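Yeah, one chain of the complex is gone here, protein chain that is, but the others are all in their spots.
Then we have chain A:
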Amino acid sequence: MSDLPKLTIAAARDALRKGEVTSVELTEACLAAIDGAEALGAFVHRTPELALERARAADERLKAGGAPDLCGIPLGIKDLFCTEGVPSQAASRILEGFRPEYESTVTAQLRDAGAVMLGKLNMDEFAMGSSNETSVYGPVVNPWKVDDRQLTPGGSSGGSAAAVAADLCLGATGTDTGGSIRQPAAFTGIAGLKPTYGRCSRWGIVAFASSLDQAGPMAKDVRDCAILLKAMAGHDPKDSTSADLPVPDFEAALTGDIRGKTIGIPREYRMDGMPEEIEALWAEGRQMLEDAGARIVDISLPHTKYALPTYYVIAPAEASSNLARYDGVRYGHRAKLAQGDGIVDMYEKTRAEGFGAEVKRRVMVGTYVLSAGFYDAYYNRARKVRALIKKDFDDAFAEGVDAILTPATPSAAFGLGEMAEADPVQMYLNDVFTVTVNLAGLPGISVPAGVDRAGLPLGLQLIGRPWEEADLLSTAYALERAAGFVSKPRKWW
């Protein structure tokens, strides 16, 4: 097996320019790695011909000189992104056979920068899940393995995380509504950034909860996240919530110099029953940032405990509206109808067959909290609590905090199937440290920072001020260098 897919994006970029490797060679090496990794279930639609065509074009462009950073870099794309002519089904049965006639803005920007799409990556159905077990394609298996168990790579961007960690591609796109980039990044020992709400266009990304969804990069290190984000970000007239702000050169901002910066440690993130190892890692992270010259302050984010219940009103409410479009009329699956069935039977049967259990559950919870008589008690109240959660962060930043350090997840990766008997709320607790960031619209990054006793990766999360991803990435870079996480999963697949 070739070592080329192990390259970082930055290293591959430099090697391409020195003529040490071609994009075709890189792409062929990744395609071979993907073919050899069936057992992981990460890639669900492969596009080898398209990839090689783009790789050849990238090689021409590189030869001509002046090509963008991502020119010729092989990437994986989460199945939530619509890609022209290539199946895009959000890991749902209801979008079986759907081949978009258009390209999402984020993937179009990557394509235009010369990046090579290797194929589509597995995920939880409609990005609803924290273990990749709700996918119609079946679960993704974490490349990390410490005993006989198969572990989850996390979710919902589990395919993206596994593909990057297993060196099947150089980087990947993810999306994050409540932790779907950061939790899988932490479970697989890679870096993953959720940008500020509005930094990347949502146009052409299958919508889950529109006020929370945000696309972001998942990569082998912080520098690669910076390179990817620059290409993914920017204003798009087709998404009125995308910000019309200049996109900085995030990579150039990676000084790793955090002397004089103020890092907040929120006391409410110390949860009852939190494993000792998570607590210890958090303390180590605090020490690392302090040793690098940052000032550490204890802060309070008093409404933290209400973030998950707030999320589980707002996200299902928005999902119930967004997913109303899957009606068996315009695209995707339509149920076989019986003699005399009317249009309502068609809707009900189509949606019963097309949606999986978790998606149905959330759509119905959302329908309930929006229904007459409950709108004020649930939905409006949740929006008020959301305002308070955001104010907690605003207050901390107003006091001079530059970034906030927390654990990324309450545990390391767990076994596939281990949560099958638990009630749905137990699975929701996975996002306890990440979901606040979506509710407040802030940027957050998960950085691999250590391993637990069994040898599984653990991540720390840094939360930044809105629109200050460049500063956040630089702090994350300092943490990454101090942590020196270099472990890789041992190849068993």
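To be clear about the criterion, a residue touches a chain if its C-beta (ideal position, glycine included) is under 8 Å from a C-beta of that chain, and two chains touch if they have at least 3 such contacts; residues count from 1.
By definition in this document, contacts and distances are computed from a predicted model.
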Protein name (UniProt record) of the chain left out of view, among "Transketolase subunit A", "Cytoskeleton protein RodZ", "Aspartyl/glutamyl-tRNA(Asn/Gln) amidotransferase subunit C" or "NADH-quinone oxidoreductase subunit J": "Aspartyl/glutamyl-tRNA(Asn/Gln) amidotransferase subunit C"
Sole residue of A:G114, A:P466 or A:P489 that reaches the chain not shown, by the stated touch rule: A:P466
Residue touching the undisplayed chain, where the options are A:T255, A:S371 or A:S487: A:S371
Contacting the left-out chain in the complete assembly, out of A:D112, A:D291 or A:D341: A:D341
Candidate in contact with the missing chain, chosen from A:G198, A:G450 or A:P489: A:G198
Chain A residues touching the omitted chain (full complex): 97-101, 196-198, 211, 237, 240-241, 243-244, 303, 305-306, 308-310, 312-313, 320, 324, 327-334, 337, 341-349, 351-352, 355, 360-361, 363-369, 371, 377-378, 380-388, 390, 423-425, 428, 439-441, 466
